[in-house]
Every structure is written in structure tokens, then in C-alpha cells.
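Notes for the one structure printed next.
A single protein chain has been removed from this complex, and every other one stays in its place.
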Amino acid sequence: MKIIVCIKQVPDTAEVRINPQTNTLIRDGVPSIINPYDTHAIEAALAIKDVHGADVTVLTMGPPQAEAALREAVAMGADDAVLLTDRAFAGSDTWATAFTLAAAIKFLGCDIALCGKQAIDGDTAQVGPAIAEFMDIPHISYISKIEAVSADAITVCRLMDEGYDVVQAPLPVLLTVVKELNRPRMASLKGKMRAKKIEIRKLTSLDLSLDKNNLGLEGSPTQVKNIFAPEIKKDRIVIGGTAEEQTDELISILKAVKCL
Amino acid sequence: MQIKVDRELCTGCQTCVASCPYDAIVMSEDKALINEYCQLCRACLSACPEGAIKEYGATTASQAADLSAYKGVLVFAEQRDGHAAHVAFELISAGRRLADTLSVSLAAALFGASDTEAEELIKWGADKVYLCDDSSLTRFNDEPYSELLSKIIADHKPEIVLAGATAVGRSFFPRVAARLHAGLTADCTSLEIEEGTRNLLAIRPAFGGNIMATIVCPDTRPQMATVRPKVMKTGAYEQTRKGEIIKIERPAKPSRTKVIDVVKEDSNFNISLQDAEVIVSGGRGLAEAKGFAMLGELAELLGGTLGASRAAVDEGWIQYGHQVGQTGKTVCPKIYIACGISGAVQHMVGMQSSDIIIAINKNPEAPIFNIANYGIVGDLYEIIPLAIKKIKGERGI
Partner (left out) sequence: MDYFLTEDQEMIRDTAREIAQERIVPVRAELDEKEEFPTEIIKVLAQSDMFGLFIPEEYGGLGKGALELCLAVEELSRACLGVSTSYAANALGTYPILLFGTEEQKKKYLPDIASGKRLVAFGLTEANAGSDAAGIQTTATQSGTEYVLNGTKQWITNGGEAEIYTVIAMADRSRGARGANAVIVEKGTPGFTFGKKEKKMGIRASATCELVFDNCRVPRQNVLGRDGMGFIIAMKTLDQSRTGVGAQGVGVAQGAFEEACKFARTRVQFEKPIIGFQAIQHMLADMAIQIEAARSLVYSVARYVDSGAKDITKASAMAKTFATDVAMKVTTDALQVMGGSGYMRDYPLEKMMRDAKILQIYEGTNQIQRNVICQALIKELSRNK
């Protein structure tokens, strides 16, 4: 069985702050990490490999420094790593990103493609399903449990707003995973040693014979028009006094809005 | 297109260096230089105080001629167990406003529900409903949904297509957008029409809610977006409103994915977070799981439900289903009582549109006080039990 896991290197958004004076992101000292949801996708692939045997390839699209994310995935246990890198990919929105990743996955071939449900920098959750559409394979989003895997089908639980669905799909299939699915393993010593040495395969738009009109900024229907800081309300009333007085005031507010 | 620094204007202040999410700006001979890591995200354009960073060779609207062929607003109306979901009414209200601004009509697409539900959509403000009433579609499945919606869009060419940013909308909309080479903006919190161009301005949080971005699709149609539930308010319901229901066939192609079972999961509280009028929410300041029992008691007295910050969920004090914020649910209750929540941006984007926010926190500097209508600086372990006692006392419980 061949599994491809799409990962993304992202700034750790939990560490990102915004400078309210300049409206800009403060990224000093913010580390680059593998998108946390993607680590669960890697774990899912490795867990399938542990039980059924599989060849696990991690794939990312990004600038050369994204290699670090791939090496981290190899340290966790991925067999192979592929970096899609090309100036022509710069400025890709989710459409162009999915288009490019789908072409690479078709080129590499796979039975199961795995993605994290979304990336924490963009939070779109669009790339996974769009890849499946470009590959003309089914996809199942937000999987929280893998019930069964066979040579030609998979059964999973899909997290919904009010519970979950049990969904079955034939292979090849694309799955996007949520954190509840598993706990990602830690990188092993042998994995880290292998990760240091492994040669990362690089693919460009030429290798995939892609039409430039569908790539990067050219192929992206959406554009970022501007970026600004979230608005903050200012009209606040501070309730002081003793805990007793504060509680009375709280209750009278609740009464005023007919909550009590 | 390329983004470059005008070296004449650059003062070397390095503001742009910190603004770049991709580490693509470096200093060279005391001036900023944008290197090959640039992803053209444009974050630096507005960051430069001198206006020294500029776009060069921006793409022209090559397909501009085709754009005028697209007219109207289409809303995907989600149903649950055959009944239109609340988010559908919110979208109709948002879509109505956009359609009126553009002087076009508003249509809704409804799958797996009956004529009665379609009529409801009209009463909430839709002019037309494309209805596929095949009962096999009552259960959500990506492939037939994508198939049907793509066909409706291809046949009727709306300029704007909206869905709720729910598990359903966020799962199948990307497939439709991929198929149609349409621009899709995820999880929007605000929608506007750009004057002059008729472009949709889709506004959404990014970088964990730390910044807001305005997204446009200037050269392609339709312009697609998913919209956060509970962010848009519903419009007026008119009992007598009339519209057209257009029946459509179920897709011919069989679906490869099969939904074997649907399981509804009950939380401890029956009221769903997004429908609650009162939410009592707890964060790291609770210090332990037991705190939620206390908040739960208050929530019950107020007829509300329990919310939580990511920190509290990560600590394992409460299930993920209660999480409010960027990676949890967006809520819009009448009253949101934040207890021991410091107010990380990623939490605030999920609750800041609540009508009234009451914050209780020991730390007077906590950012939550910046958005709270009422701030109580104090110990929640004193105030909440006291409030519970007083409310019970008044009710004679």
C-alpha cells in the first residue's frame, strides 16, 4: 500500500502576536513547525503502516526551507520525502496549491492520501477536498477514527457538527484528519539519524509538466486585498467593590437583560 | 506579478521584516530586500510606513469579458434531518443584502428536503429555490452534493455562491470550487461588495485570528465563500413572501463514498453552543476540571450552556465540543460570561459578536477586558458560588 501525507510548514500561530501600532505580525522568535493537524495525518499513515505495511511518503509544497518539516516527518518514521518547489508556485491560493499537490500525488501514485483538516496559518480546510477533486477520487473530511482498512476500501468516522458519520470509501481516497484521531508519535533516534542524511526529492513544474496558467499567482482565483488587525470594542464598564457587591451588580445586569 | 522594495523610499526601519509570515524579507545594505521565499501574500504592502513596498506587473482582468455573464447570488441551504438549518437563514439574510446591493436576485439550493422547507427559505428572503427533494440526499455526502451544486452553478451562472462554514459546507465547497476554477474564501466573518467593480470582499481571520484579511476574486466567477455560522444575523421572516421553486433531478453518477451510519452525540448539556442564548465559559483561570461543575450549575440556572477556551480543553478539563474560538465554535449568544479566560485573540474571534460580554478575571490586565462590556476583576471562585447562592435564594431553591 502506498500512502502520501501532505504537510505544510507553518509559523506557530500560538506564538504570533500583532503590533497594534503598525498592524503587522510580530514574528520575532516565532518557530516554524509542521502544521499540528498534519502531524496527526503522519501518525495515521504510520499507524496504518505498522499494522498493514505501507510505504509512507511525505509531500510538501513550499520554499526550500520547508525541507526541515519533511525531515521532521522522516524522523517520525516516513519512508520518503518530496518537496515541490518552484518560483512558479509562489503566491498560490488554495485552488492553485491543491492543483499542484494533486498533480504531484498523481505523479507519485498512492492508495491513500492524508492531510490535516486545515493549516493553522490559513485555517481554510480547503486544500484537502480540492486535491481529491483534481485527482477525481473520493474524499472524507474530518476523520476522527479509522474503523477498518483493507486493500481496496476504508471505513472511518467523520466528525460532524452534532456527532459523527460512519463513512466508507473505495481506495484510492483522500482523508483529512482531526486531532481526536490519534496522538502523534515522537521522532525516534534512528529516524532522526535517517532524517539527517536522507536526500529530499525535489519536483518542479517542469517535472510535472504543468501549465503555468494554473500555477502560483496566475492560477489563483483569490487574492489578498489587504490585511488588518481585528477590531476591539472599547465601551467597557468595570465593576468594582467587594466580591459581595460585584456579585449583586452581576445579578442586576443579568436581570436587566431578562436573563433572570 | 512581483513585490519589490523601492530602495529610494526605504528608510531601513525593518518594520516589513517582522511583518513577513514567510521570512522572505532580509536587510541588504541597510535596505529591505525581498528574496525568493516570497509567497506574494502582500502582508508587507500595508506594513511599510513609507509606502516603499510595491506590486509590479499586477495581473489584468484577462477574462473580464466573461465576468458579466454571471449574475445573481446563490446560497447553499444546509438541512439537518430534512429541516433547513439555522445557518441557512443566516446566509439568506447575508445573501439578500448582497443581492440587493448588486440589484440581482437571490436563489437558494436545497438538497434532501421537502417543498415545505423550500417555502420556508422563500419566506426568509430567497427569490428562487433549486430543490432536489430526493431523500437519499438527506444524509450529507460530498460527491452527490458537489455534483448537484456544480451543475446548478454551471446552468445558472451566479456571480456569488455562499455556504455555511460548517462541517458540511467546508467539506464539499472546495470540491465545487476546484471543479469550476472558482475562487473560494473560507470561514468569512463579513461580506461586502466593492463599489465600482462589483467584486465580493470576503473578510476572514487568519494566523489563528491574529489578523483579518480581505480576499477578492477580481478575474473569475463565481466568487465563492463559506461563512461562519452565527456571525450573520437572520433577516425578516415574511409569511406571505412568494417565490419560485425549481425542481432538479438527483445526480446520475453513483457516489463512491457511502454513509453507513449517522451518530448524534449528546454533550452533558443539551443546548448546542451555537443556539444558546447564554454561555458561561471557563478558561485556564479555573485551574482545575472541577471548576466546570460550578460553571455548569450557573449555566443551568441561567438556562444556558457551557463554553470553554482552548487552554481549558487542552488541559483535558472539558470536551472539545465546548471549545469556543478560532479552532472551536463561533458563538453569538445574548450573554457570554467569560470566567478565568485571559482572552487570547484566537478565543475572542469566536465570541466577540456576543451581545453582552461579562468577564471575570483576577488579572486586571487580561485582554478579555478590552472587549468585555462588563469587567469584574476578582476571584471567580468567590463570585460564582455567591451568585449561585443568591439566585437560588431568590428562587427559593
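Labels for the chains are A and B, by order of writing; each one numbers its residues from 1.
Operating definition for what follows: contacts are C-beta pairs under 8 Å (C-beta built on N, C-alpha and C of every residue); 3 or more make two chains touch, one makes a residue touch a chain.
As the structure is a computational prediction, the values presented were derived from the model and not from experiment.
J.: According to the contact rule at the top, which chains on display are touched by the left-out chain?
T.: A
J.: With respect to the chain omitted from the figure, which of A:2, A:106 or A:185 is a touching residue?
T.: Checking the options A:2, A:106 or A:185, the one contacting the hidden chain is A:185.
J.: Mind pulling the chain A residues that touch the left-out chain?
T.: 185-193
Convention: only the chains that are shown with their structure count from here on.
J.: Can you compute the centre-to-centre distance for chain A and chain B, using the mean CA position of each chain? Integer Å is fine.
T.: 18
J.: Residue numbers of chain A touching chain B in their complex, please.
T.: 11, 13-14, 16-19, 22-28, 63-65, 87, 90-95, 98-99, 120-130, 132-134, 137-142, 155, 158-170, 173, 179-180, 216-218, 220-230, 232-240, 243-244, 246-251, 253-254, 257, 259-260
J.: Note which residues of chain B are touching chain A in the complex, please.
T.: Touch residues, chain B against chain A: 1, 15-16, 18-24, 36-43, 45-47, 49, 59, 80, 139-140, 142-143, 146, 166-168, 170-175, 177-179, 181-187, 201, 205-220, 255-265, 272, 277-278, 302-303, 320, 326-327, 334-335, 345-346, 348-349, 352, 355-356, 358, 369-379, 382-383, 386-387, 390-391, 394.
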